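Shown here: the complex without one of its protein chains, the others still in place.
Chain nomenclature is as follows: A and B, assigned in order of appearance, with residue numbering initiated at 1 for each chain independently.
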Amino acid sequence: MADETPKPSELLSKIDYHTPSTHWMDVPVNIRKGMYCYASNPKSVEYLGLPNARAWNPIEEDWKLPENWQQILHEGFKERLEKFRSIKVFMDICVRCGACADKCHFFIGTGDPKNMPVLRAELLRSVYRNDFTLMGKLLGRFAGARPMSLAVLKEWWYYLFQCTECRRCSLYCPYGIDTAEITMFGRELLNLLGLNIDWIATPVANCYRTGNHLGIQPHAFKDMLEFFVDDIEEITGVRVEPNFNKKGADILFITPSGDVFADPGTYTCMGYLMLFHFLKEKYGLDVTWSTYASEGGNFGSFTSHETMKRLNAKMYLEAKRLGVKWILGGECGHMWLVINQYMDTMNGPADFLEVPVNPITGTRFDNAASTKMVHLSEFTADLIKHGKLDLKPERNDNKILTFHDSCNPSRGMGMFDEPRYVIKNVANHFYDMPANTIREHTFCCGSGSGLNAGENMEERMAGGLPRANAVKYVHEKYGVNMLACVCAIDRAALPASMAYWVPGMQVTGVTELVANALVLPGEQERTTDLRGEPLPGMEEADE
Amino acid sequence: MNDKKWIVLGLLIFMALFLSPFLYNVVTGAKAAPMPEVVLTEKAKAAKQCVMPTEFMRTEHMQLLDEWRLKVVRSGLRDFTNTEGKTFNMSLSNTCMDCHSNKADFCDRCHNYASVKPYCWDCHIDNPQGETK
Partner (left out) sequence: MNKFYLSSLLAVFVLALIAWVGGPSAPWLFGIVLPYLAVILFVYGVARRVMGWSRSAVPFAIPTTGGQQRSMPWIKQNKIDNPSTHLGVFIRMALEILTFRSLFRNTRMKMTHEGRFSYNLEIFLWLGAIAFHYAFLTTLVRHMRFFLEPVPLCIQAIEAVDSFFRFEISYDAIQFGLPGVYISGIVLLAAVVYLFLRRLFIAKVRYISLAQDYFPLFLIMGIAFTGILMRYFTKVDIAAIKELTMSLVTFKALSFKVPQGIGPLFYVHLAFVSTLLIYFPFSKLMHMGGVFLSPTRNLAANTREVRHVNPWNYPVKVHTYEAYENEFRDKMVEAGLPVDKMPEESAEEEKE
């Protein structure tokens, strides 16, 4: 697979921002290898009880659609126009000013005009005009309308899975038209016909059954964390003891299962374990993990609002069952979009929980008063601000850091200063990327919203280009060698895109940095960081 | 949803603004306000026609005056010959206001009606002949 992916120089030279001379409605969709993800496994679709489970292949002519698929789409569209004012307004008011055009990382990385957010939305809008507006019915193509057809459907599928729902375009839109909302809506329609990708459908089915995307069963989940416990003991000499499914604990901790599974997220996961151990030893704070709600991420949100709700429900159900006071959420991107903007509405009110109070500092998290879920970076920043952590930031001195604002915590939440505050207190060398590429202007890693599969490497690398380009800037200017982030998909996706575009750049979670600097009670003198790399000044001792 | 009342309120405000010309006139019971009659002095009536035909004067008088000013001030010319071959002294005070000595009932009526504020009277006195009414 990797050898089929074009080399960076080839990919760069392929980018062509010239628009075709034919009108976009006349440019047929070309579903190209490397730019799409495999179709969903029928077993996963069936397990979830979603429509039209069958084996199908996007590059084949016949997509095995139900006979009345056009009617299903039309009805689905109509129903959602009533259910979502956002869609109705966004369908009506775009003036095609073009402000969003060059904001999308997929457009920047591919030059494909249909990756301009405005055109991505026009793919749907053109059908909306044809089906639901007077002008469209009267004037047809002159009003920008076109009837639904199989070719149009394929175009929808191809380009709705070339959007990572990062919301960058929405920031610049004078009317706040949010392509993420349009993509969520469009994918929901596609799911009515069973047109999902497997990288989303199977994690969703897994998550539904086992509680996490990877399908880790409870005993295995415990085993995996215990591996980390061993590793931590080796490095620090301290044996941490995580709680599982513990009733009556103070706080339930939920993080994406990716952190349990794949490097470098695993080091972040070790960081969580060490931080909670420290808080328990020093302050008696009792944090529990859950095997039932062992997934922070929510690939359901890339499927439909209903599926999102079905998966998310576990968080409150488990918090209620265990009788905790409130929930702490780990480092994840879209998980925090769901928690921050959807969870309370969908599955609340969580009146069985308490307004989150950090028992160690006394800080009341009023901003989470209703949802009762706090972000780990908020929590850690609060601890550091009150001097409750024993830190040796010099242990991170060989890491020259920058911070990647993940799309969802940025434009779906606005968490910018908390993680930066944490990083600056646990490490001494930090440089931000250029202003137009961070904070609310941040670029997606290129693999969000369920697109971090293996078969679409070209798509991912193209989408990751703008982010990588900004990293490269600080890499060359300040010698930055470590890219910090608070998102599990970032930790899974950025190493690949960094190896591709900015060789020599490593990726880390913020809590890994915290744990490196954190002095555990009774620890031995550490010679390595959590990755087993020698600490600054310990290079010789290591040999 | 509780935002519907705000939307309706906003819509009503917008409509009220948009229809304000209608509403204002209906509420104040305004009349149709036909174009004002300009009063011609005896002298103007006797002259029968202005320096140019009435239709022309109605829409183009400002243009004509501008031309006169240009010729008098820049080129020192004084004579204006109209299409019928009659010659006039190009002077607002001495020619125009010789007949139309009633600025308030002649000039101002239309100017006020159309909300036009000519700057003629920044320099020229509006009653050159010192006539009392």
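Here is the rule we go by: contacts are C-beta pairs under 8 Å (C-beta built on N, C-alpha and C of every residue); 3 or more make two chains touch, one makes a residue touch a chain.
This one's a predicted model, so the numbers in the text were calculated from it and none came from an experiment.
Across the whole complex, the hidden chain's contacts among the shown chains comprise A, B.
Considering the whole complex, the residue from A:143, A:519 or A:538 that touches the absent chain is A:143. The chain not shown here is touched by just one of A:30, A:57 or A:345, and that residue is A:345.
The residue touching the chain not shown here, chosen from A:5, A:40, A:110 or A:170, is A:170.
Touch with the chain that is not drawn comes from one residue among A:131, A:155, A:178 or A:250, which is A:178. Annotation for chain A: contacts to the undisplayed chain at residues 9, 12, 15, 17-21, 24, 49, 81-90, 92-99, 101-103, 108, 113, 116, 118-119, 122, 133-135, 139, 142-144, 167, 170-178, 181, 208-211, 217-219, 222-223, 244-247, 291-292, 305-306, 309-310, 313-314, 317-318, 321, 339-342, 344-346, 348-349, 363, 365-371, 373, 378, 381-382, 385, 410-418, 421, 434, 436-437, 439-441, 465-466, 469-470. The chain not displayed touches chain B at residues 1, 3-4, 7-8, 10-11, 14-15, 18-19, 21-22, 24-26, 30-36, 55, 58-60, 62-63, 66-67, 69-70, 110, 112-119.
Throughout what follows, only the chains that are shown with their structure count from here on.
Averaging Cα coordinates per chain places chain A and chain B 69 Å apart.
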